[in-house]
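A quick write-up on the structure given underneath.
The complex appears here minus one protein chain, its other protein chains still in place.
Showing subunit A:
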Amino acid sequence: MAKSYYDPADLRKFGKITEWSEELGNKFFDYYGKVFEEGALSAREKSLIALAVSHVVKCPYCIDAYTKDGLQRGITKEEMMEAVHAGAAIESGATLVHGVQMMNKYDKLSM
């Protein structure tokens, strides 16, 4: 076994997950491929959304993949960083909005 949990070379092996469950694996990859096709949103816009989400879910494989995908699409580093901030803002907002719950509870418990 590798000594670290993440090996960048494992990303290339992603497709192998179908070997242990062909039906579900194929369904996933078909779905995945379809999602990123040009649609109401451009493939370029979806790439930036994927990059932002990759950071929010803290997936190093996804970050590698969508940084490269963005470079391939000619997406600039400024656009990429703004996308990451958009993800980070939602993530921190999601934490902070719970502050209202804290305030509610605090008020309820306080005389």
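To be clear about the criterion, a contact is a pair of C-beta atoms (placed from the backbone, for glycine too) under 8 Å apart; a residue touches a chain by one contact, two chains touch by 3 or more; residues count from 1.
Going forward, contacts and distances are computed from a predicted model.
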item	value
Options "Arsenosugar biosynthesis radical SAM protein ArsS", "DNA-binding PadR family transcriptional regulator", "Branched-chain amino acid ABC transporter permease" or "Quinol dehydrogenase ferredoxin subunit NapH": UniProt name of the undisplayed chain	"Arsenosugar biosynthesis radical SAM protein ArsS"
Given A:Q72, A:T95 or A:S110, the one touching the chain that is not displayed	A:Q72
Contacting the left-out chain in the complete assembly, out of A:A43, A:V57, A:M81 or A:A94	A:A43
Interface with the undisplayed chain - residues on subunit A	12, 42-44, 68, 71-74, 76
